[in-house]
Structures are given as structure tokens and as C-alpha cells.
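A single protein chain has been omitted; all remaining protein chains appear in their positions.
Letters A and B mark the chains as written, and numbering starts fresh at 1 in each.
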Amino acid sequence: MSDLKISGLHKHYGAYHAVKGIDLEVPSGEFTVLVGPSGCGKSTLLRTIAGLEEASAGTIEIGGKDVTWARPRDRDIAMVFQNYALYPYLNVYENIAFGLRARKVASDEADKRVKRAAEMLGIAQLLQRFPRELSGGQRQRVAIGRAIVRDALLFLFDEPLSNLDAQLRDDMRVEIKRLHQELGRTMIYVTHDQIEAMTLADRIALLRDGRIEQLGAPLDLFERPATRFVAGFLGSPKMNFLPATIESGDVALRDGTKLTLPAGRKAPNGQAIILGLRPQHIAKAGASAAPGHVQLPSTIELVQPTGSRVQVSMPLGGSSITAEFAAHEVTAPGEQVRIDIDMTRAVLIDPQTDKVI
Amino acid sequence: MKTVPFHRRKETKLALRYLTAVSLVVIFAFPIYWLFAMSFKTPGEIFAFPPVWYPRSIQFNNYAVLFKDGDAKTVGNSLVLASVSTFFAMILGTIAAYSLVRFKTGGENLAVWIISQRMIPPVAIVFPVFLLYVWLGWVDTYIGLIILYTAFSLPYVIWMMRGYIEDIPLELEESALIDGCSRWEVLWKVVFPMARAGLFATAVFTFVFSWNDFLFALVLTRTEVATYTVQVTHYFGGQSNFWSKIAAMSVLGTIPVFVTVATLQRYLVRGISMGAVKG
Partner (left out) sequence: MAAIAYPDRNFKYWLISPAIFLLLLIGLFPLIFSLVVSFMRVTMLETDTSFAGLLNFIQLFHDARLWQSLAHTALVIVIALPIELLLGLAMAYLFLDRMPGRQILISLLVLPTIISPIVAGATWRLLFDNRYGPINQIIGWFAGYPVAALWTVNPRLVYPAIIFCEIWQWTPFMFLILLAALSNVDRSLTEAAEIDGARFWRSFRYIVLPAIWPVMSIAILIRGLDLFRIFDIIWALTAGGPGTMTETISVYAYVQGFRQFESSYTAAIAFLVIALLTVIVTFAIRRMGLAK
């Protein structure tokens, strides 16, 4: 049984078409992340699901009920906002209990639930404080507490971690993942951060320009992207894209360098393509190339250490690419190295359609 | 050219500024002092030539007479009229402002019309309203004036509360909607508490405007509901004026306003700036 089912959803703002025909079905208990660049429509989609925006066309079903025209509070949903949306004139306890009071839940029942939620989020000792006395991370927890205390069918998160600093963000991400495991509720999570998407999602819906570009498990999208956009969006550092042509089973780069395609990889001869290589799949060459790998000499241009890894820029096929080596494999620019490219992981893209072949 | 040491220049400037400032305050405050002083003077002191600059003793006889003769009742009338009308104007005006801000009801045209109503001269509308009230039997009644004062205060309340409501983060209301509040509950539980400071400031000014009104009261009250502003003018004379009564009445009618504004002046800067200056 799917907790959320969206069919043919459109949203217009006057002449601007923000959401262009979305179909999405989310099974019970799943954590779905809506991710994409700014302006892709992910927040609009979430707000339409919540009932804060009116759909221009299409239907929304939550828990099997058609809620397309229902009030937000009749949709059995809970939402966590980017700016926390805490009531400054109420203390933490009352903030969390707000929804329960609005629905006339009995005092002792409400008390139990509030305390339970506070325990779960580690803020039980803050219940008498006011929002202005709390740190950013604490406020976010209170906002989450307010959502989970209502036991709704669907949980919506609108970029909840965007306002936190990097360290805090990592901690909170873990919290949210743990929360999902404990509660087992269906969660829809909007973010522009692909790392959040990859780590939190059971399924990712990558949005672009008001449409779902690809829907699937994180690893699916990462290893088998459907389009160039998906390939380029996920993964850090970004995938390298090199224009090339297929010449008798080899990928011929612009400057003539030939990279052999692994056996079993078919591509029409003579076709112009774009070759996609992830930096993680370009390594410092070992003794010999494994099947499907190609080894080449190159010169290091730029070195950017990131701790346990180092990002290295070098020329290939007339363009500059980025590779990711282990920390001490490279020392300085100008160094000559031999690189090993894993062509079994390479992605071939049709430049006309931007789809992966 | 001999240069004055820098720190001396600054001090002289400050001293000069301070002197000017204090003189200005004395000039502006003097008439009010005179009014207050007059209210405590004995008839002998009032009709003294040359004028007596301060009363020898503070005697409350002038005030006692007001209470005895029933003049003081008019201050009570003013209180009822101003506070009740302010109460209703604040509620109706704030929810109307909410409708304008959040739903853009009526678009710009409605907003322009509402604001323009503030600029209508009372004298232009008092005549038709008077005739209407005669027909309704509302002349010299509480209800008649309360309705008029409420209506007349609305444009100001709506204009001011618009700004305060715009400052409330939308997410607070959206969150409440999702959590289970109806639209009305969002108004009472989120919007009004969040706009508290603005409500306060606007209410004070609305109260003062109504409290100080003269023309409407002059036309629409007779004996039952006369306000203190009308009552004061009863003691103006062509040849001589009933000074003690005028002064005491004026002071009675002014003290409530002074007290209110003095205690709340921190919140009122924005109200005085008519919301024209943000923050």
C-alpha cells in the first residue's frame, strides 16, 4: 500500500510552469528524497503535497485518500521547515505540544507523547526553555519533535539542515536516519545537497526543471544514471565529461587518444558521444591493467588535498579532468604519472538526447 | 589661525546643543505647565494682573467642582467611547489587514481605497452621518459614536497592522496549519501573539485619536454622551472665560493620555512614524 501517490501533478504560477507532470508513488515506510538544483521545483512539489500550495492539475493521494483539495491539517501529515518555524512566545514543551493541543488531544496523553519525543531527540532537559535560548541544532530538534509527536502518516522535510553549519549538518543527518529507522514512517525529504540525498534516501527522485529526471535507489542513480544531468549531479567531485567519437570499438577522444571499450560494451560505430568518467574511477596505475582498464601517461596540473584523498587535475583528450587518488600518491604539479582508467564504469552519453547509452 | 584643542571643541558643541535643546523643551512645555498650574490656582491667582507664575499652594478645589457639577462624567464618557471603539477597531482592523497581506484581497485598489479613507476630512462626512443618526435615533448615544469612532479608526489600524503582519514569518502560520489549526485558530494563536508589540502601539494611538476627537462629538452628542472635549468648549465665553473650569477639565482629559504614552513610549516610535520608517 502506498502512503503517497501523485498522478500527473502540475503547478503553475501565472505563466511560470513550476511542476510539469509529476507521477510518484511512495510505498509505506520509505524515505524518499527529492533533490535537484535551485528552481527545479522540489520545494514547490513538497508544499503542494502539504497543501500549502494549490495544485493546478493532477491528484494527490495520501494513505489511499484523495487529498488534492483537502486542508493541510486534514492530510495526516507533519512537516519540518527550513527555518524551524518555532513559536518564540512558547517554550519548547508548548511548541512540541502545539499540534496536539490544536487537535484537542487529552492533556496526559499529550504529556506522554511530548516527553517521549523529547527523549528520542535528546532535548528532554530543554522543555522549559524558550527558542531564543537554544542553539541552531537544538531548535531543529524541537522542530522535528513537533513533527514526530503527532504520529502522522507522512513526514515532510523542507531542507531542514540548510541553515546549519557543516559539522552540525553531519550530526543531524545521522539523527534523521536513526529516527527513520526507529519510527519506520514514510518520509519525504527535500534537499539540494546530493550527499544528504545519497546517505538518507531509500529512493531518490532527482528533479530538473519541474520534472523527475530519474527515480530510483541512490546506488542505481549513481552507477546507472539515465541522463547526463543525473550523472553530473551525483558524486563529488563531479564526473568528468569528454567529447569523443566511437571508432571501431574504441572511444576516440578529441586529440586522438584511444580508450578501448571493455568487451560486452556495445556502441554504434562512428557515433559522436560524450564520455563520462568519475574521478574515483581514475587511479594511479599499478603494475598492469585489469581487464576493461586502460592505462595512459599524463602530467599533473593541480593538486588539491582533502585529507585522506587528493583531487588531481590533469589533461586528457584535449580537456582537463579531475581524478581522485589516495593521499600520498601524488606530490606536486608537473609530476609525470601513469593513470589507470576503469572503462567498465565509464558512462557513454548521446550528445543529442543527453541520455545514457 | 589659533586652533582650539579638539576635545574642547566637541564639549562646547555639546554644551551649546544641550542648551538649545533644553530651551526648546522649556518653550514647548511651558504652555502645558501653564495649563496645569492654572488648574491649581485659586480664582484670586487666576485673575491676577500681572499673572502669577506659580500657584502658592496646590489646591484641588477646581477639580472638586468638576466632580460636583457633573463635568467629570464627560471624561468617563470619553473613556467608554475611546476604549470600546479602539477595541473593536483593533480586532476588525487587524483581521482585515491580515486578509490584505496574506491573501491580497481586493488587490491594490482596495488597499488604496482603504488608506485614502484616512484622509477624508471629518467635516465632510459628519453632516450625512448626522442626518443618518437622526433617522436612526442614534444621536447622543454610546452606540452611535462607538460605531463612528471604530469606522474612522479602521484605516489607520489597517495601515499600521499591515506592516506588522508582513513581518511575521509565513512558516509559523504554515506550520500551525499543518499541525491542525483552522484558519481562525492561526489568527488567534499565531498572528495576534506575534504582532503583540504592533497591536499595542497601534492601539495606543488609535485610543488617543478617538479620545481627542472634537468635531464628531460636537455634532453627535448632546447631554448624555458628551465628551470632555465638548465639555471644555462650554466654558468658552465671548467676553470672559470660565478659566478654572477650562483648565481643570483640560487637565483631567489630558492626564490619562500623558500617563499612557509616557509609560509606553518605547513601543511608540514606529506608530508615530506611521509605519513609514521600518524599525
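Definition applied: a residue touches a chain if its C-beta (ideal position, glycine included) is under 8 Å from a C-beta of that chain, and two chains touch if they have at least 3 such contacts.
Quick caveat: nothing in here was measured; it's all calculated off a predicted structure.
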Residue touching the undisplayed chain, where the options are B:58, B:112 or B:197: B:112
Chain B residues touching the omitted chain (full complex): 14, 17-18, 20-22, 24-25, 28-29, 31-32, 34-35, 38, 46-51, 53, 92-93, 95-96, 98-100, 102-106, 108, 111-117, 119-132, 147-148, 150-152, 154-155, 158, 170, 173-174, 177, 183, 208, 211-215, 219, 229, 232-233, 236, 241, 243, 246-247, 250, 253-254, 257-258, 261-262, 265, 269, 272-274, 276-279
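One rule holds for everything that comes next: only the chains that are shown with their structure count from here on.
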Complex contacts: residues of chain A adjacent to chain B: 50-52, 71-73, 77-79, 81-83, 85, 87-89, 98-99, 102-103, 146, 150
Chain A-facing residues of chain B, complex: 169, 171-172, 174-182, 185, 189-190, 193-194, 196
